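One chain of protein is taken out of this complex; the other chains stay put.
To keep things simple, chains are lettered A, B and C as they appear, and every chain counts its residues starting from 1.
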Amino acid sequence: MIIMKTDATDEDIRRVVAEIERSGLRADVSRGDYMTVIGPVGDERKLPFDRLATFPGVKEATMVETPYKLISREYARFFGEPGAHKTVNIGHVHMGNGEPVIIAGPCAVESRPQLMRIAEEVKKAGAHVLRGGVFKPRSSVHAFQGLGAASVEGAEEALNWLKEAGNAFDMPVVTEVRGESMVELVAKYVDIMHIGARNMYDQDLLVAVARQHKPVLLKRHFGASIEELLSFSEYIAAEGNKDIILCERGIVPMGKGKSYTRYTLDLAAVPVIHNETYLPVIVDPSHGTGRRDLIFDMSCAAIAAGADGLMIESHYNPSEALVDGPQMVTPDELKDIIDACRRVHKMVRKPRA
Amino acid sequence: MIIMKTDATDEDIRRVVAEIERSGLRADVSRGDYMTVIGPVGDERKLPFDRLATFPGVKEATMVETPYKLISREYARFFGEPGAHKTVNIGHVHMGNGEPVIIAGPCAVESRPQLMRIAEEVKKAGAHVLRGGVFKPRSSVHAFQGLGAASVEGAEEALNWLKEAGNAFDMPVVTEVRGESMVELVAKYVDIMHIGARNMYDQDLLVAVARQHKPVLLKRHFGASIEELLSFSEYIAAEGNKDIILCERGIVPMGKGKSYTRYTLDLAAVPVIHNETYLPVIVDPSHGTGRRDLIFDMSCAAIAAGADGLMIESHYNPSEALVDGPQMVTPDELKDIIDACRRVHKMVRKPRA
Amino acid sequence: MIIMKTDATDEDIRRVVAEIERSGLRADVSRGDYMTVIGPVGDERKLPFDRLATFPGVKEATMVETPYKLISREYARFFGEPGAHKTVNIGHVHMGNGEPVIIAGPCAVESRPQLMRIAEEVKKAGAHVLRGGVFKPRSSVHAFQGLGAASVEGAEEALNWLKEAGNAFDMPVVTEVRGESMVELVAKYVDIMHIGARNMYDQDLLVAVARQHKPVLLKRHFGASIEELLSFSEYIAAEGNKDIILCERGIVPMGKGKSYTRYTLDLAAVPVIHNETYLPVIVDPSHGTGRRDLIFDMSCAAIAAGADGLMIESHYNPSEALVDGPQMVTPDELKDIIDACRRVHKMVRKPRA
Partner (left out) sequence: MIIMKTDATDEDIRRVVAEIERSGLRADVSRGDYMTVIGPVGDERKLPFDRLATFPGVKEATMVETPYKLISREYARFFGEPGAHKTVNIGHVHMGNGEPVIIAGPCAVESRPQLMRIAEEVKKAGAHVLRGGVFKPRSSVHAFQGLGAASVEGAEEALNWLKEAGNAFDMPVVTEVRGESMVELVAKYVDIMHIGARNMYDQDLLVAVARQHKPVLLKRHFGASIEELLSFSEYIAAEGNKDIILCERGIVPMGKGKSYTRYTLDLAAVPVIHNETYLPVIVDPSHGTGRRDLIFDMSCAAIAAGADGLMIESHYNPSEALVDGPQMVTPDELKDIIDACRRVHKMVRKPRA
C-alpha cells in the first residue's frame, strides 16, 4: 500500500503506478478528499518498497500481506471515507450506514404480468429495490433454469420486463448473472449485478462483472468461510470497482440429523464484515432459512445485528411459484417484516467506529 | 402418547402406566388443568396401542415415532399449556414468553471477593441470574479446570461463595456440573443445573442431573444438529423433569480460512426450537462469538430472533480473568446490552402461536 | 428414460427425440451394442410418458427423478456396457477398471526446461499422463495465477510446452481450464480438460468444456457433497459428453482445533461413486492432504479403496516450486508410490458388480 502526500501531483502518482507495473503487478488508485492511496494488485513481495518510499510525493510505502486489502477498512481510512464506511448508490437508493434497504421480488421471473404485479405489491409494502431471477443456477441440469436459459431472446425479453417493472414503480432492479457470455447483456438492463452463492468462487465471472462498473452484489457460498468471501470480493475491487455489496445467505448446516432450516444463517458475519471492510453487507433470510415462517424473526435479527439491508423473496401466491415456493412471503407479510425491521433499526442504531 | 379423558380417575391412569411398564417401557405422566397425557419412554413399537385405546378413561392412544415427544409442542398442547409455551420458574425469576432473562457473571469463580464484586455489578447492570463456573470442562488436561476440580472441599467452598453472592444480591445462581459424582453436591447449592456443550452427548450425566428435580440448562454441543439437542433434552424430560432451558452457543465454523469468530452462532435455532418444543431457549453470545466487540450486536439479534434470555460472561477486568478473557464484557457494557435488548424486545414482541 | 427396442429404426429414434424437444427438453441419445437409450435433459414431468410408451420402436418409457441419470449405472446397463463400467480412452491410456492410471507433474508450469525435466522424470517413475497448471484458480487475487493468466500469448506458450513435453515422453497431457473464454484455446493443446474444485459449481464452464468433446476431469469442490459432484457432472453428460473422470481431492476439515491436513480426503467416495455411476474415479492425495509425507500412505489407501487412478503433484525440487511446494513429491518418491500402488492393486483386485 502506497500512501501519497496530500500535495502529490498526478505525475508523482503516475511514476508510482509505472514502477508497480514494471514489477509485474497492477495498481489500484483510490483518490480521497485529502490524499490518494495506491494498492498494488498481485504479489507485493516483488515490489521494491524501500525504493518506492523515496519516490517524490510518497508519504508511506508498506507491504500488506492479507488476501484482501483494497476492501479493508485500513485502506479506506487513508483516503478519508468518513467512518471508513462506504455508501453504495443505486440510483436514488443509498445502501450503507442508514435506513435498511429492502430488496424484494420473486425468486424467478415467470411472466410479465407476474412481475408487474409483484413489483407493484412489494413497492407498496415498502421495498426499495426489485429483484427477479432470469438465469437460475441450479444443482440439477434437469431443473428449471430460468427464462433466460432457453435463448438469448428469452433472456432479453425477461430482462426487459424487469427494467420496465423497475421503471413503472420507481425501483432500481437486480438480477443474478451466470455465465461470462451473459455479463454484457445483463449489464444493459439492471442496476445491480448479482453474483450468486454457487458462483462466488468463479473468479473469472467476478472479473467480467466488475468490469461493467455497476454495483455488484456478491453472495457468500454456502460452504465458504468469511475470509473466502472477502478474498473473492477483492477480485472485484482489483478491477477498480468498489461498489460491492456483500450478502450473507446461510451456510450448510452441520451435525447429524435434521437442522430444520435449509442453511445456517451466520448473522455474526454482519458485524465481522463491518469490522473488516468498509463495504455494506445485507442478509438474505429467504435462502438462509428456506422457511417462510422464519423470515420475520430472522429479518429482525439481521437488522439488529447491523445489516445494511435485506433481500427477501416475495410472491403474491408462493404455492404456485416455479422455484423456491416454501421460502417466499406474501406482500402483506413483507410489509409486516419491513415495518418491524424499521422499528428494530431505530432501537439498535449506534454510531459505527 | 396416551391422552386420558377429562374425567379419567387415578385408577385409570395407574392401569395405563402398569400396562406400559409391563411392555418394558417407562411412563411419563403429565397432568394438565383439563386432562392428563401419558408419554411412554422407550420403543413404542412394543406397546399394544389398540388394546390401550380400549382402557377405561383413555381418550386416544397413538404411536409417536420421533426421538423427542415429551418436549414437543404437541405433547404440551393436550394438557392445556397456554400457547404450548412453558415458563420455567427459578425462584422469583420466570423464564419464557416474557421479558428476556439475563444470566451474567464471570466465566470462572476465582475468589470470594471477585465473585461478590461481579455479582453486585451485574445486578446493577440489570442481570437476573448469576453465573460462575466452578468446574470448567476443558479440551486440555493441562488447562485450568476450575476451583472445583482440585478437591471436593475446594468445590464446596466455591459453590458456597456462589450461593452467598446470589443471596446477597437477590439472584438465583447457576453453575455448570461436570462428572456424575458431583451432581448431588452441585444440586445442594445452585438454582439451575447447567450442562455444558461438551457434555451434551453424555446421556448418563443428563439423567443424573434431571433426577435432582431442579431446572436444567442444556447447551447445544458445537458439533450437534438441532435435532440432536432436542433428542438429548428428551433424556431429561424422560426423568419427569420438564424444567429445561435450551441454549444456543454456537457451532464450529465451516470453510477454509478464517471465520473471525470462535463459533458460528445459529440464531435460527431460536425460532426453530420454539416451533418444535414448548421449552424456553436462550443464547450465549459470549461463547458463540468469542469476541467482546460482537456481544452487543449478537445479543440484540438473539432477542430479535425471539430468545427468552441471554447468558453473558462479565468481569470488571476481563484482561485479568483466568479463562475466556477476550469474550467477557464489563458491567458497564453489560448495562448497555441489557438496555438495548429490552428496547428490541418491545419492538418485536408478538403473540406466539 | 426411454429404452428403444433392439430393432428400433433411426426414424423411430428421431420421432422420440422430436417429441421430447416439443416438450421443451433436450434428448441425450446413447447407442449401445444391443439397444439405444434416450435420456431427456430437463424437467421430465413435462413429458407425456404414457404417449411415448406407445411410439413405434419404444420398449419402455419411465420417468427418472434424480438429479443425475445420464451418468447412472442404470442408464449404462441398458445399452450394454459390460459391468456398467466405462473406460475413458485418452490416446493410448485407458482409464477405468484396469491398472491404476497415474497422472503426475508439477502443480504449475513455470518454464519450458522445468516442464521437460519433470516430464522425463515422472515418465521414468511410471506415470502415464502429464499434468501442469497454466491457469491457477486462487483464493487471493494477489497470489500467482499461473503463466496463462498474464496474457493469451503467455497462455499459448505454456500450453505449447505442455503439448511438446507430452509428445516428447509419450504421455497425454491435462491442464486446468478456468474462464469460459479460455476453453477453446485450452482444448487445442490438451488431451484432458480439467475443471478444478473451485469451479465445480460453475455450470456454464462445465457446459462450455463439455462441448469440446474431449475427456473431462471434474474435481469435487471442497465443500460439496458427493451428490452435488454427481449432479454437476450431469451437466457435462447432458451435452453428450460421457468421457468424464471424477476426482476426489478432499473436503474442508471439521471440528475445533488443528486437523493436521489441508483437507479431509473422503476415500469412501471412491466405492460410492462406482456404485452410483459407470464413470471412473481418481484421487488427488496431493491436494487432499497438503502434506508430502502423507502421499505414500494415502495413495496406497486410495488404490485399495478401488480408485481408477491418482493425480500426484511432482517436482524435482519441491522447495523451489512457485505453488504448493509442501505437497509435491520428488520423482524418486513418486516411483516408490507407483510401485506400492501397483502391488496393492493386485492384492485387492476383484471383479466389479
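Convention: contacts are C-beta pairs under 8 Å (C-beta built on N, C-alpha and C of every residue); 3 or more make two chains touch, one makes a residue touch a chain.
Note that the structure is a prediction, hence the values are computed from the model and not measured.
Looking at the complete complex, one finds that the omitted chain is in touch with A, B, C.
From the set C:I13, C:L130, C:L206 or C:L267, the residue in touch with the chain omitted from the display is C:L267, counting the whole complex. Touch with the chain that is not drawn comes from one residue among B:T54, B:S139 or B:S319, which is B:S139. The chain not shown here is touched by just one of A:V64, A:A143 or A:V252, and that residue is A:V252. Interface with the hidden chain, as seen from chain A, comprises residues 139, 222-223, 252, 254-257.
In the full complex, chain C contacts the hidden chain through residues 223-228, 231, 251-261, 264-268, 270-272, 275-276, 288-289, 293-294, 297-298, 300-306, 340, 343-344, 347-348.
In the full complex, chain B touches the omitted chain through residues 24, 41-44, 67-69, 137-144, 150, 178-181, 198-199, 201-205, 221-224, 228, 231-232, 234-235, 238, 252, 254.
Here is the rule we use: only the chains that are shown with their structure count from here on.
Residue numbering at the chain B/chain C interface overlaps substantially, since over half of the positions present are found in both copies.
Distances between chain centres, each the mean of the C-alpha atoms, put B farthest from chain C. For the pair chain A and chain C, the distance between mean C-alpha positions equals 33 Å. Chain A and chain B have Cα centroids separated by 38 Å.
If you average the Cα atoms of chain B and of chain C, the two centres end up 49 Å apart.
Shared contact sites, meaning residues of chain A that touch two or more other chains, fall at 223-224, 228, 231, 252, 254.
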